[in-house]
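Only one protein chain is missing; all other protein chains are in place.
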Amino acid sequence: MPDNNKSLVVVQLSGGNDAMNTVVPYTDGIYHDSRAAIRLTEEQVIDVNGSLGLHPAMGSVKKLWDQGNVAIINGIGYPTPNRSHFRSMDIWHTAVSDSIAPDGWLGRTIREMDPNHENVLTGVNFGLGLPRSLHCKEVPVASVGNLDTYGLMTDIKDTQNRDYALSFFSRMYGPNSGRDAIMEALGQNGINAMIGADILRGANDSYASSVEYADNPISNNLRDIAKVMFADIGTRIYYAQHGSFDTHAGELMNHEKLWSDLSVALGDFFDDLKAHGRDKDVTVLLFSEFGRRIEDNGSGTDHGSGGVAFVMGGSVNGGFFGEQPSLEIPEQVEGDMRFNNDFRSTYATLLDQWLNVDPYPILGDHYEQHELIGKV
Amino acid sequence: MANNNDTLLMAHLMRRAGFGASRIELDALVEQGYDETVDHIIDAKPEIPVSDYMIRRYQPDHGSLMGSTTNGSNWLYRMIWSDVAFQEKIALFWHGIFATGYSKLANGKVLHDQIKMFSKHGLGSFENLLVEISRDPAMIVWLDNCESHKGAINENYGRELLELFSMGTGNYTEQDIKEASRAFTGWTIANTEYMTLKSQRDSIWPYGRLSFHFEYDPDDHDDDEKTFLGRTGKFNGEDIVKIICEQKATANFISRHMYSFFVADEPPVPEWPYKEPNDSAAIDALSSVYFDSGFDIKEMLRFLFKSEFFKSEKVWNKRVKSPVELVAGALRLTKEFDRPSREEYFTCLRTSYMGQWLMHPPSVEGWHWGTEWLDSGTLVERVNFSSSSLGNLKSAGVKNIAENIRKSIKAPFKPEQVIDLALDQLGALIVSDNTRSNLVEYAESNFKSIDDDSKIADISNEDVGEVLKLVGAMPEFQRA
Partner (left out) sequence: MPTSVSNIVYKSTLGITAMQGRGFYFPYDFAFDNSKKMYVLGRGHDGDPRGCRITVMDFEEEYYGTFGSHGEQDGQFIWPSSIAINSQDKIFVSDEYLDKIIVLSTSGEFLFSWGQHGTGDGDFDGPNGLTFDGDGNLLVVDHRNGRIQVFDEEGGFIRKFGSVGNNEGQMDLPWGISTDSNGHIYVADWGNHRVQEFLADETFVKNFGYYGNEDGQLIHPSSVTVDSNGFVYIADWGNHRLQVYDSEANFICSTRGEATLSKWAQEFLDTNVEEKEARLKSELVFKLDGFEDDPHEESAHVEKFLWSPTAVKVHNEYVLIAESNRHRLQVFHQLS
């Protein structure tokens, strides 16, 4: 299939997803001993390979796993782990761990894919506020809070009135507006914004599906992604966030709801993709900025390191990549799981094998890749 | 109606030395006189009608100021409620230069304290300000000076002090950076290990966050001889600052920043070694005032606002409003918030959707300004915000403006009156012919039914509000 059909959906699990209660080493005594308050039992987890099981709320993910469409990357992280949300998320966003970089790996990717900004919708973020991962100088990325209501001057509720007002907007920002450098920038971006909004509205209107998504933010976002995807407007990078996974307290209840919502949403999303013949064109990456401590704190867990990422899609080689970190004390890093594969390996894999983009200029270094993509 | 030049000039001053002013406010200032207004703004002790106590009672997080958006939201209150916004503008100016970010500190209170320090010391001597920022606990942690020790320096603060906070690249050597770093050893915070650990772990436990405070550790201070910019001595931090302030490069660098923030957008800082200032004469003039006044920032700004290069029409509207300026300016006009309100938090968050999350600069380089604020993503947020705020009749200020417009419509009625009155009421705004003719045409279709002067009385606030929405969306509103 032509490369232009292949798209990457990145779902950020914000707050530090507890890897150990997601992919559970349920036969390991240390797991049970360390987590008196929040451990999951053998009966509760969904067994995957006899020693690891998925969180009980991940039924849909297990279904995809059984189809061979889920890659689980255990022990993912980076050297000298940072346990601050912002700093660690910045590291995952910029793919730079030893200094502060201003732009994001996906922003750079979009720049590689579309250096002349021919398509302002090459990357679309679903949610408000552009995450740094998508940020790159001169790279336009739309941030869509809600596809249904996205657009310019959405304060004017009546569509006809709004379109009428927008016709004046386009003339105020259009070529006759008299140009100094500032007006040039305003004009170009204003018109691009209008074009983008129009195209996205079209995608919203043309969507038809028999899949009924649940009504919660992550389901809404994934459905919006599907809408845009099926409209074939050339978007290649999609982004959404889910959270907060920062389960310092009340973890059992909160983590369960987070994964339940997410797993169901992913199930619906893949059903929708399949129904539209798109499941092989899409790869989904789930990641979080760090995992959590091995020991619980009486009600939840605190920030740790060594997390888990998932790569899912019809073209993915299902299986385990990376190793399940040992919980033995000598292997721990200050009470956390030790990482054994750099997240940039996963990025490099997706860039190179899936998006067909050279990872080196984006990541600044060579990283060993996983054999994640392409059916064996 | 004709706006006389005095009003237009005053509008320009208020957009730059504050967050803008409505027509009514401008009239009072024009009465006062231009130079008198400059002096008044610069010397004023601003008053805020809603006390900290009031805010904290309803919004307790403003009491601890620990959260990542709360302290920006707290600052936004001051920006929109201060009777003279100049001090908040200055604090914003310094915040963009001494850019210190929540991401590493995970502690809003210490950032709030830094901004408070800018309000207190940001208009005094630049030498004093550099000493204060060197002692600032947020800065010390942000640039790792607490990790810089006698015999094992960390160069981060020394480097940025020279590169970003005073002279600019090319005016010192790597050796100078090392010597400066040596001079600042011992400039640290109390309980360093616990405080930095809590920052790294984003630890709000057990009982919330704790404020940092400066501590000088003489045992960790390298008090041997140092050679800095050609001078030799047993320099401590203050001595380094003194030498820095005496350099022409410092005068030029700070002057250029002032020019960019208050007069017209300059190219981004990394390009400064390669691109001449847009107005070298202005920079030279400001540098002279810098030296003549003993590094006095206030006097530099007083000179700036009274100078021809500032007052000239050539620089009117020659800046792209930063997201914070856009939002603060609009809220001062609309008066949407007159008391502590949970909605204000979400409004403040919108500046982050526009690319400027207060107290979260992406790095110590601060935010890139000018046309870099604009892309097709941020512009949607910006336009939608301006359009919906200026057209929201529930806000007291908008209602007032709509009423003033209606009251001022004269027979024979022409829809273009509504536009001209709106532009005037919103602060004597100047627009291009293209913008005006489009706004007028829009008004003409909206007021089609007012085809007889007796129907002027039928014009409602809502009718005016519809037109204000498009006025808010115009490109000129994005500029200052």
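Per-chain residue numbering starts at 1, and chain names A and B are given in the order in which the chains are listed.
Just so we're on the same page, contacts are C-beta pairs under 8 Å (C-beta built on N, C-alpha and C of every residue); 3 or more make two chains touch, one makes a residue touch a chain.
The model shown is predicted, which means the values in this text are computed figures rather than measured ones.
Of the listed residues A:108, A:227 or A:293, the one in contact with the hidden chain in the full complex is A:293.
Contact with the omitted chain, checked across B:154, B:191 or B:247, is made by B:191. Across the entire complex, the residue among B:69, B:114, B:134 or B:148 in touch with the chain not shown is B:69.
Of the listed positions A:114, A:155, A:246 or A:289, the one in contact with the omitted chain in the full complex is A:246. Subunit B meets the missing chain through residues 53, 56-61, 63-64, 67, 69-70, 109, 190-191, 193-194, 197-198, 201, 203-208, 210-211, 213, 342, 345-346, 349.
Counting the whole complex, the residues of subunit A in touch with the unshown chain are 244, 246, 248-251, 253-254, 293, 295-300, 302, 334-335.
Here, only the chains that are shown with their structure count from here on.
Averaging C-alpha coordinates per chain places the centre of subunit A 34 Å away from that of subunit B. Looking at the complex, you find that subunit B touches subunit A at residues 68, 102-104, 106, 199-202, 205, 265, 317-320, 349, 352-353, 355, 357, 360, 362-365, 368, 370-372, 374-381, 383-384, 387-388, 391-392, 432-435, 438-439, 441-442, 445, 466, 469-470, 473-475, 478-479.
Taken together, the subunit A residues at the contact with subunit B in this complex read 82-87, 90, 100-102, 120, 125, 128-130, 132, 135, 137-143, 151-156, 164-165, 168-169, 171-173, 176-178, 180-187, 189-190, 192-193, 196-197, 248, 302-303.
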